[in-house]
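Encoded as structure tokens, here's the structure I'll be asking about.
All protein chains of the complex are present and in place, except for one that has been dropped.
The block that comes next holds chain A.
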Amino acid sequence: MHEVSKTSIVSVCKLGSRTPRPSGLHTFEPPSHFWVDAVEIPAASASTPSDLSRLAPLVDQLRQRFPTDRLLTQPAQLAPYESDGLTAFRVHPGGVVLVQDASEVVTVVRLCHEHGVPFVARGSGTSLSGGSLPVAGGLVIALNRMNRVLDYQPRSQTIVVEPGVVNQQVSRHVAQDGLYYAPDPSSGPVCTIGGNVAFNSGGAHCLKYGMTANHVLGIKAVFPDGELVELGGRSHETAGADLAGMFVGSEGLFGIALEIVLRLLPLPERFHTVLAAYDSLEKAGDAVASVVASGLLPGAMEIMDKLAIEASEQAVHAGYPTGAAAALIVELEGPEEEVAAEIPRLDAIMQASGAYELRVAKSAADRMNIWKGRKGAFSAVGRLSPDYIVQDGVVPRSRLGEALAEVQRLSARYGLRVANVFHAGDGNLHPLILYDGRIEGQLHQAELLAGEILRMCIRLGGSITGEHGVGVEKLEFLPEMYGEAEMELMNRVRQTIDPQELANRGKLLLSASDVGKQSHAPHPLESAGVISRA
């Protein structure tokens, strides 16, 4: 299978999922029936009948190898695996295997391949785009128990972990040596390195240090046909094509990562964290542009708007300026001298930015508190509204102010509240569209609004996803971002690696059989008559 030329794989990785992604597309029309609410996908119809008939013999085989408490098949055992962080979709899996080591994963993948049964890897199930949504009649391979550190070399600043290790555990493990793992998604206390790798996850501090892809040196993985491969290695520089880079961001389509070699960084000697309050979102956006224009490269620049501040304050009581139209967090970090030299420059910019309140974190606890407020913001919005859509899109940094004003206009026009939380430094917006699913028609309005925001991102030259991935949610939109040639290339790589489309079927790329009929068409599951609006 590995006859695919290395260059094509690499170019896919470059095209694939790094952010922010430019796009040359001008026309963009999201399918109108795209977001569906708590759509249930019944096992019998979502998979082909042959999938289901293949499942039983596979389960029989698995039973011989796994104790009953690690091979879940009862309805009550499967129900909690039906959704990830995107509860709009539920799929009842055929079974869940709780694996404990790499050899078990390989066994399961090989058996799936042998029986032609699709499988989905699952870390902590925090994906916001339906990435770990099961395939009906398929298997979920739960990796959360594979949470060992396999090797740690503080001197060469590398660590080898199993995929189920939780993001923040890595930093905890190496802190005693003055090191840390830089990518810091808000879900860091929960999400796994395996999930981070699959989604090329980012966080507030990726502004300075890059996303997951920049911190993965090597991956040992099992391809969907059961073949074990080692991509990249332990060395900080590699020769040849960046195969590990290809795997990162492939949303589980290329198989399952079993061991991941991560690059560690020395803990910054000093932080300087400023929280600024503004009476308009534009001013906050412009402040970000001024910081960037000055040539400073802060570790993070994050904006929260009024609603997000309100929600987060209720949850965390971090002392955010309630009543402000926007709060901007700017954090300088790095070696003592460098930060000391940058502080006066940043101060001058912030003073001139029109902030009506400026607060500098005075202690480590103060800083933690500010970040806790930011990182809990998504879930905290659950306090303001029974339902919301987390949108994730990118606009060029220079057009941030414009984008925010547009989001505000759209929000007013639709009469729906939109809370904004975003990585301002890289133009990655996270508008949270608040609605109440019990009110007739509101969901539909929210969907339309979400679509308009994506349309805006594309129009401004941005991307339909910054870090939450395409998953199931934006499957239909990917072809809108890329040209036919690029889509074709991605599909070719996928076909080469996984001709049966067993790994994470239904995510990121449409099935080969559906390619060509995707644009502006209903969701493929919808065309199949499987899903409909609740």
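Quick note on the criterion: a contact is a pair of C-beta atoms (placed from the backbone, for glycine too) under 8 Å apart; a residue touches a chain by one contact, two chains touch by 3 or more; residues count from 1.
Going forward, contacts and distances are computed from a predicted model.
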Hidden chain of the complex, named as in its UniProt record, picked from "Protein FixA", "Glycolate oxidase iron-sulfur subunit", "4-cresol dehydrogenase (Hydroxylating)" or "Phenylalanine--tRNA ligase beta subunit": "Glycolate oxidase iron-sulfur subunit"
Touch criterion as defined above, residue of A:A380, A:A424 or A:V472 at the omitted chain: A:A380
From A:N144, A:S411 or A:T465, residue that would touch the chain that is not displayed: A:N144
Contacting the left-out chain in the complete assembly, out of A:V106, A:V149 or A:V190: A:V190
Chain not shown, touching residues in chain A: 37-38, 72, 74-77, 79-85, 87, 98, 124-126, 142, 144-145, 166, 187, 189-191, 314-316, 376-383, 386-388, 437, 534
